[in-house]
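Removed from the display is one protein chain of the complex; every other protein chain stays in position.
Naming follows writing order (A, B and C), and every chain is counted from residue 1.
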């Protein structure tokens, strides 16, 4: 799948957005290490902290299907005025970091998109090694 | 799909669990208003608050695919010692509430499962009507 | 502190609410096992899932100050139309459960409030024993 196609897939995925509270429709498409593609959208909740972003939803679903690495992520915010309003939030970047994402495409409803290396979006990322945790309390 | 089959689907879905931190593998399967079935698993993160539970993951993905109502949810915790350790957390119940879930099945790796009406699990549920929010600040 | 005073404290605490997105101002006051009182409010974020509810904020702060048990929680939603719109969400109930909360008071901006035992709000609560986790993956 080309980068253009991945962005187009993210845009189409936004049609599934459940966002009656923010009215901010977002779609995302991700590519796994073996080239599989999954797409999803943001899903909000009456209790805002329980909401889920589009790219988080897509990554978490892909992982749950047995994948363990994501290489590319495209995010499309249909209701962003410009590309500056379409970037993944910090929480989503933390999720992307867990699974080795390399490239992130940022898009609005139409027009050009931007491509970033993941390192440009979350420098000094936090990672916890599950095998090195030692009881200290 | 029978209730038995839904529980079996939830158990199989747990094989996709990414839970290196809790080592608590959970699978979930949900039925939408038109009879579609989606299954998923829990996906953790180095930053614990960024993790996602299995039933939340399954519901959010189903909704993002265009569905707006979920009728049944089965949850299976492979590493729970008994059924008491396999119930959905409060946050997941809040997600189920948003989409009208009616029945919840709770299971461990094998053996019998329990069936609950949703009202038994989240009485006095909180719901916010997006159309009634009025600016007050 | 009387129950009336605790509810009044929760109402006053709502003045600190940062809720430009939902415009739903909520305050909370909690009592710890030794009678200390902490109050807080909801704090939202441009990324909705990163928001925090009032009672979650109050409990988490009290715990971080060294307390390990909360007995009473009062929640006051200034912008709820009636008591039915002022209940803690499921995620907050999960937080209350972790620290042994016994009683929950639900209030709006003024007038009567309701008192619930915690068991009425989160039956079959999920709890994980940190000492019983065994590596299974």
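To be clear about the criterion, contacts are C-beta pairs under 8 Å (C-beta built on N, C-alpha and C of every residue); 3 or more make two chains touch, one makes a residue touch a chain.
Because the structure is a prediction, the values reported are computed rather than measured.
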| item | value |
| --- | --- |
| Selected from C:8, C:41, C:74 or C:101 as touching the chain missing from the view | C:41 |
| Interface with the undisplayed chain - residues on subunit B | 21-22, 44, 46-53, 56, 89-92 |
| Absent-chain interface as seen on subunit A, which is shown | 19-20, 22-25, 78-79, 81, 84-85, 87-95, 97, 116, 120-128, 132-137 |
| Residue ranges of subunit C at the interface with the undisplayed chain | 13, 15-18, 20-21, 40-43, 45-47, 50, 52, 54, 56-57, 59-61, 63-66, 68, 91, 94-95, 97-98, 126-128, 130 |
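Keep in mind that, in the parts below, only the chains that are shown with their structure count from here on.
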| item | value |
| --- | --- |
| Rigid-body rotation angle, subunit B and subunit A, from Cα fit (steps of 5°) | 180 |
| Interface residue overlap between copies subunit B and subunit C, same or different (over half shared) | same |
| Separation of mean Cα positions, subunit B and subunit A [Å, integer] | 21 |
| Distance from the mean Cα position of subunit C to that of subunit B, given in whole angstrom | 23 |
| Residues within subunit A bordering two or more other chains | 21, 46-47, 50, 52, 56, 91 |
